[in-house]
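A single protein chain has been removed from this complex, and every other one stays in its place.
Labels run A and B following the written order; every chain starts at residue 1.
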Amino acid sequence: MQRYIISRTFQSLLLLLGVLIIIFFMVRLTGDPATLMVARDAPEEVREAFREKMGFNRPMIVQFSDYLFGIVQGDFGESLHFDQPALEIILERLPATFQLATVALLFAIVVAIPIGIIGGSNPGSPLDSLGRTLGLLGQTIPNFWLALILILIFAVNLGWFPSFGRDKTISVVLPAIALGFASMGQLVRLTRSAVLEIRNEDYIRTARSKGISTLRIGAKHVFRNAALALISVISIQYSYLLGGSIYIETIFSWPGLGNLLQQAVDGRDFPLVQAIAFFISFFVIALTLLTDVVYALIDPRIRYSR
Amino acid sequence: MKPILQVRDLITRFYSVDGVVHAINGVTFDLYASETLAVVGESGSGKSVTMMSLVGLIPMPPGKVEGGQALLEKGDGHLDLLSLSDDQLRHVRGGQIGFIFQDPISSLNPTMTIGQQIAESMTEHLGLSQAEARSSTIKLLRNVGIPDAEKRYNAYPHHFSGGMRQRVMIAIAVACEPKIVIADEPTTALDVTVQAQIVDLVKRLQDQMGMAVAWITHDLGVVAGIADRVLVMYGGTVVESARVDDLYEDPHHPYTIGLLKAIPRLDESGNDETEKLTSIEGTPPDLYQELTLCPFAPRCDYVFDRCWQQLPPLIQVDDQHSAACFYDVKRGEPRDDIE
Partner (left out) sequence: MTTAAPPVDFDQFEEQTWKTRLAYVTRLLLRDRGGTLGFILFILIVLTALLAPVVSPQDPLEQNLRAAKQPPAWEEGGSWEQPLGTDTLGRDMLSRIIYGTRVSLTVGFFGVLIAGTLGMVAGLTAGYLGGRVDSVIMGVVNVFLAIPYLVFVVVVAAILGRNLINVILIFGITDSPIFARVTRGEVLRIRESGYVESATSAGAGTARILFDHILPNLIGPLITLATFEMSAMIFYEAGLSFLGLSVPPSIPSWGNMLQVGRQYLTIYPWIATWPGVAIAITALSFNLLGDWLRDVLDPRLRRSRN
């Protein structure tokens, strides 16, 4: 199993490198990064000066290795607008995004998993129909629209929650629900189908033939095997939440990375954009690696492989 | 000797979108204490479904036990299994009736140690504590021939070979020393050499614990080796029931006769190399139809008009020997003494 962990870590580093390459070249897609970052009507001398300053005239290899070494040392470039190292700004905004994604995930888990388990164990029951409806709703309602509707109803009309900002503790509720709704839908569907599938497995028949209690079958036989499938799904959802918060953060003026990205894109602050893209990718890759390791530790078939 | 299990007119149906499957159509048999009853038949004949129906192990949304009685002897009386609620049946499962299933790979929970899978039966039915169950399980593991039992208690199913896993399954089945063990084709998925070991193991445990074994199989070779009595099933009904020697030497039902003839024998073909292997013509019955005729009629060499009109009941033809057939194969003429 140790070999597995080491090889997965190595793979992740390679992935990270690949991501870095893509991010590096994204900005150079149009050939001249200066045109992207400098005002449209700026005269050529301004652009040329900019190119010199940012080192865009050097050979690609030199630019890339500079970039790479910079990152390894923690230098992600300077934001054009904030006049600060990109890293600083990102670290400032990071906690907000993590908080939002985590609360959204918790919301999704707490609602979806019980419904999925009960629904999957009693197919056709009212609770199961509820679960399937939620699953469908999660896939059909766009989260940015849901955010607007939630604001309209709960913030403006009922006044229960603030409609923007992160000042109060309850500020996180509406954004988290809007962000987590789609994940909740996915989780209900997948939990339900995992439970349904497992219930048809032979070892459940064996468990029932032993006459042990339904509760015990559910907990030790069904759930343990379902948990394995669910861990992957939850991790994927968390990645999605971390990387997909841009709309919600923008609508709710939530001071996180998504919001920052939108501002940076709007202001054509591409060094910052690159840094944010890299950071979010980094977290996603790290999360995936962590999940694979946890999975390897939990699944006896991998943990104790001969 | 009184039977410990008396099944009368069991009827089980499965309701699906494509129609109603009449899986079991009036099955009647007895099971005596400490005997080995072989239940023989082809796939679809209802061997497994019969046994599973007794303790409510068939999938209940599509499936439904619709008639009959299953009287389990209990102390000074009987318990009709078919009238029990699922909760009550739980006590019977594992405690009074144990199961061995066919495919040990998929029949064991991959995320639980084998020790726990055996012990949980004991804690449930025998009221043992965790520690007591553990030591009993280790003893049991040794009994079924698993070496290094104490270490293996904490091992997972994927650490074992097929034969070893089946021993674990057997341990699970006998953990609470049930009165009856139902073995559903336990050797079919195993290598031939391992098969013999498993058969011996079950026999040994049976002698030790005195339980009755219902051995479901489609392999007549296994039957000859271990059975006291045999039940032959076809189309969801019992077509013949006899002591093992009587069945082989004096079969009365055309299906049984066909089965026995189909076994290739080295001493029969003589020098004629062109002689074909015998097989039974035709295909198994369509279970979507309700059974109002003899299920074997389309394939029977001795069929006559009554066979198409009525389901033949089990008729006693000898001591401990019945066959469900309107034709008397010994005399070569239809029976006239049944109403």
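Here is the rule we use: a contact is a pair of C-beta atoms (placed from the backbone, for glycine too) under 8 Å apart; a residue touches a chain by one contact, two chains touch by 3 or more.
Computed from a prediction, not measured in an experiment: that's the story for all the values here.
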If the hidden chain were put back, which of A:Ile6, A:Val46, A:Val62 or A:Leu152 would touch it?
A:Leu152
So one chain is hidden, and I want to know which residue out of A:Phe50, A:Phe64 or A:Phe144 touches that hidden chain in the complete assembly.
A:Phe144
Note that chain A touches the absent chain at residues 14-16, 18-19, 22-23, 26-27, 29-30, 36, 136, 139-142, 144-146, 148-149, 151-152, 156, 239-240, 242-244, 246-247, 250-251, 261-262, 265-266, 268, 273, 276-277, 280-281, 284-285, 288
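The rule is short, and it goes like this: only the chains that are shown with their structure count from here on.
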For chain A versus chain B, what separation do you get between their C-alpha means, in angstrom?
53
Which of the residues in chain A end up touching chain B in this complex?
123-124, 201-203, 205-213, 216, 220-221, 224-225, 228, 299-301, 304, 306
Touching residues (chain side chain B, partner chain A) in the complex
55, 57, 61, 89-95, 98-99, 101, 103, 106-112, 120-121, 124-125, 155-156, 158-159, 169, 172
